[in-house]
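Remarks on the structure that follows.
All protein chains but one are shown at their positions in the complex.
Here is chain A:
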Amino acid sequence: MEAASLPAALELAAGGGAGLSPEKRAVLGASLLLLQRDYRFERVWFWGCIQGVRGSYYIAEGLGPDRAAPRSRLYSLNCVEWSLLPPVTEEMVAQAEQLKGRFQGDPSFEYEHIEINAEDAERLFEDGKEPTIKEEARLVATIEQIDRAVGIIPRGAFVKTPLGSVHENRNFEGLSLTEAKKLSSYFHFTKPFNLKNKTLLEKADLDPSTDFLDSLEHDIPQGSWTVQLEKGDTVVVLRSLLWLGLTFYHVPVTKQYGYIYFGTGEKNFDLPFML
């Protein structure tokens, strides 16, 4: 969620019982602004908090002029001092996917690879590296996975310019109440996979400037999002069941929207059994 609207946003996304203490809220207002100054970000998003066993990581993302470009991610243990995380690579994501269990809360903790395929082991041993992965790498890989899988925005909130870069849509006035209850009004804010697979009939209705992302309608497994109206039907809250802890809120007919993650950073592999 936008750093500027953090206090109001936290109130709206607090339906799940997770939030920030007054101390953290107060310090974030200042430290996120300083992040923006130091790293020359155009926008700073407070991404959320991953709870480890011994401590929590608070994550912020910084966006540049093209909002769809890979984002810089920073973490902090106390919301005061932030450290930049290394950019994520596919290898990191693949390694992190094999790790199970909670985060420890210590960024320099090293996990030892328990399960390695034969091929991976050869590759790793060839490089002379030992099969360990640092918690920092796991952290950034998990953030990337979560963003890819469940980072969502309302339809029309961002537009793609003819030059290919993505900006906020200044004409976005919010979704209407009926639209806000449909899953098709929300998009994954990441590289689209299914756009080309749509039927011609569907493609005819699309507006290429706003419909350049995948919508949530065809997410697998079906039903992995819960759509609820909270606070007396004034806020639409989407919660992901695949990554428990991700909450997206939107106040219909206004420009307020955002998502935040409060959780343990573990994918819910039991989802098909639980539905």
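In the analysis below, a contact is a pair of C-beta atoms (placed from the backbone, for glycine too) under 8 Å apart; a residue touches a chain by one contact, two chains touch by 3 or more; residues count from 1.
The definition used in the following text is that contacts and distances are computed from a predicted model.
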item: Name per UniProt, for the chain absent here [options: "Electron transfer flavoprotein subunit beta", "Radial spoke head component 4A", "N-acetyltransferase domain-containing protein" or "Isochorismatase-like protein"]; value: "Radial spoke head component 4A"
item: Among A:184, A:228 or A:254, residue touching the chain not depicted; value: A:228
item: Residues of chain A in contact with the chain not shown; value: 10-12, 14-24, 51, 53-54, 78, 100-102, 170-171, 177, 223, 226, 228-234, 239, 241, 244, 264, 269-270, 273-275
